[in-house]
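Okay, handing you the structure first.
Only one protein chain is missing; all other protein chains are in place.
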Amino acid sequence: MIKRVSSVLLLCLIVSLLVAAPVPAQEEITLRFMGWIGLFEFYVPAWEYMIEEFEARHPGVTIEYIGTPFEETLNQATVAILGNNAPDIIQAVASWTPQLNAMGALASLDGLIDPEVIENTPEAARAALTYDGSLKALEWVPAPIVMVYNRNLLEEAGLDPDSPPQTWEEFVDAVERICALPAREDGSSVFGVSLRTARHPNSGHWSLPVIWGFGGDLINEAGEVVVDEEPAVNAFEWYKNVVTSGCSPEGFGVQESRNVFMQGRAGFIFEGPWVRGLVNSLTEGEWTVAPDGDVWLAPMPAGPDGSRRMISNSHVLVISEQSPHKELAAEFIQFITTDLEAVNQYYEVSDQLSTAQLDLLTSGAMGEDEYVQIFVDAMANADPVPVQHPQWDAMADVLSLSLQQLFQGADTAETLRNAASEIEQLLAS
Amino acid sequence: MILNKRARFVFVSFLLLPSVLLVAVFIIYPLANGVRLSFTNASPLRPLTRYIGLENYIKLLSDSTFWEVLYNSVLIIGVSTALSLVVGFLLALALNTGLRGTWVFRTAIFQVWVVPWIAATILWGWLFNSEYGIINYTLQQTGLTAEPLSWLARPALAQLVMILGFVWRTIPFMMVVSLAALQGIPQELLEAAAIDGASYLKRLRFVTIPLVRNVLLTVGLLQAVRMFQEITMPWVLTQGGPVNATTTLSLHAYKLAFQRWEFGLSSAVGTLWLVFLLVFAVIYMKLLVRERE
Partner (left out) sequence: MRYPRNVAGRILLYVAILFSLIAMLFPIGWMLSTAFKPASEVFAFPPTWIPANPTFEAFRGAITGPLARFFLNSFIVAAGTTLLATFSGALAAYALSRFPFRGSQSLLLFFLASLAFPLPLLMISMYMMFAQLRLLNSFWALIIGHTVITLPIVVWLLKSFFDTLPREVEEAAYIDGAGPFHTLIRIVFPMSRPGLAASSIFIFVTSWNEFMFGLTFTSSNELRPLPAGISLVFLQEFQYRWPEMMAVATIATIPILALFLFFQRQFIQGLTVGAVKG
């Protein structure tokens, strides 16, 4: 018996060695693209079109796709870069670029990408993605985070679903009123807003617009950490109250907070352009996203000075410094962001913005889509990289930790003083 | 044996070579290099690495997070090891009575030992789900709690969930080891005690437990040491939250190294961990020696 087992194991080892052996180099050029676009089944037709069409136009070029789930792409890209094995192009989120850039992993796009294409992207994003004077990433899918609301719940709470809250004061009030609604038929309670408060940097990232809404900031223009000053303290005090009074779920991550909203159990949620696709799939087509439907959206409420500052979880494309085919990589990036057919197909399958090229966003099918235009309008006030520092993620994690401490009863001012000193240390590191 | 000195030397060297090579390259070097890195600001995000003296240590020791994490790890691992040792031993006692059919129970319970951590973790998330979990359902039905408990949002409850997970996964091993230890006790000793009129409990206290105590304590210690390395459950289930309630030392060091890419700082955590182990080992040895004398 042992003999048989060991011979099976031996066979496995031989197989594993064969699989582990490096693939022989090909004579033709292979562009390696890492990202999550091809992992979603419904995106695949558009993604395949992009690859096939580009390969047809450039004989001898093959696009090799390396699929990585969204949450892990940064780590996986880091593994590849440190292993001297970086893919030529990486699909990234804008807020990852400080870290990738600090590793010296990003090629400057100036001179590689056509200046016209660069200037056709929103200015706020361009500024955010420029490091020491050179552009290191091109915005692909702009994703301002806006206020999404359940029209039925607003109406039930005696609010006008056609004029959602315009200011943070109105928003706070609306949350309370929806939260006071009676329990649903199955006995589940209604939340005013479904906030992300899990122990994850993402929760900290999503708390920024709330801090801004209360007139505060994380780091001011002079580079000082001001998260322990009064407006930000008020913002976190609101977080604490809204969660401890049961008006927002506690400790929910991205998926859970969405589920609660899609079950019709929360008045508001802060989401990006993917929300329409989410509503369709999670409610199995029962809900519609429309100005007169079940769910509609508006820019984030205005702060005390009347400004609306939003975060943006934009998808960007970067070229590796290690890439031996930077020109070709740039051509592929230009093709997928500017080719009308590629952009339209991607728009159709994703049901959201499919390029950052302003002329394409404001014309054709996307130009007529009221939903898309809300995000196009929001883009001017949306910041894809709120803190241009390689330790941004760690800073966001400090905020998420602070939120959780508050829910356990910690003092808000003191918690934020500690957070501020930790963030100062991270800034200095 | 019969080999001459030279042949013996060659043969033994050959036998030891693969292991020693693996250990030297992948344990000793990483350990030494790790201790070295703890005095630097090493990070793949920084182009230059330089020595910064004790800065990492000062940062860690003056940070309440580190102490919190240390306390939580000791709490979770200490309680779960002790609990699984006690339960495992009791089960072994029950199985060791020679009742008919107990092998079925032993086999069935031992299967839990191979349930992969990842499966146990997903399973735990479902059992303790605050809205649809069977645990909350049962508690409410039996009237033990009025409201559903949010197991993973409250620090003390989340720690309890971890402890229960660790205990569940460890009991079978403890049971089998205890059973082996019990079966190693010479039957005559127990019979002699019985003839002297000692009750079952007395025999347990004065004969059985003293005989198996050291073996079980050592096994428990080994198990605790292994548990310190385990991160699947806290990583997947709570990401170390709420606050830091379920962040164990290894999860903390892992996150510092491979999420924040602070190799230096993480190495300092690892080095301190090593120092604690050394101190603990020395104390343990001293106690053991004293007891033997």
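In order of appearance the chains are A and B, and numbering begins at 1 in each one.
Heads up, the rule we're going with is that a contact is a pair of C-beta atoms (placed from the backbone, for glycine too) under 8 Å apart; a residue touches a chain by one contact, two chains touch by 3 or more.
The model shown is predicted, which means the values in this text are computed figures rather than measured ones.
Participant: Omitted chain: which shown chains does it touch?
Facilitator: The chain that is not shown is in contact with A, B.
Participant: Looking at the full complex, which residue from B:Leu54, B:Ala94 or B:Ile209 touches the chain that isn't shown here?
Facilitator: B:Ala94
Participant: Using the touch definition from the top, which of B:Ser19, B:Ser64 or B:Thr142 touches the missing chain?
Facilitator: Of all options in B:Ser19, B:Ser64 or B:Thr142, contact with the hidden chain holds for B:Ser19.
Participant: Looking at the whole complex, which of B:Ile52, B:Leu70, B:Val112 or B:Leu204 touches the chain that is not displayed?
Facilitator: B:Val112
Participant: What residues on chain A make contact with the chain left out of this view?
Facilitator: Touch with the absent chain occurs at residues 2, 5-6, 8-10, 12-13, 15-16, 19-20, 66-72, 75-77, 79-80, 82-85, 255-256, 259.
Participant: Residue-wise, where is chain B in contact with the chain that is not depicted?
Facilitator: 1-3, 7-8, 11-12, 14-20, 22-23, 26-27, 29-31, 33-34, 37, 87, 91, 94-99, 102, 105, 107-120, 122-127, 129, 132, 134, 137, 141, 168, 171-172, 176-177, 180-181, 184, 190, 200, 215, 219, 222, 225-226, 228-229, 231-232, 235-236, 249-250, 253-254, 257-258, 263, 266-267, 269-271, 273-274, 277, 281
Here is the rule we use: only the chains that are shown with their structure count from here on.
Participant: Rounded to the nearest whole Å, what is the centre-to-centre distance of chain A and chain B, using the mean of the C-alpha atoms as each centre?
Facilitator: Centre-to-centre distance between chain A and chain B: 38 Å.
Participant: Where on chain B is chain A touching in the complex?
Facilitator: 41, 44-47, 59, 131, 150, 152-153, 155, 238-244, 258-262
Participant: Which bits of chain A are touching chain B when the two form their complex?
Facilitator: 75, 78, 82, 99, 102-104, 188, 198-200, 250-251, 390-391, 393-394, 401, 404-405, 407-408, 425, 429
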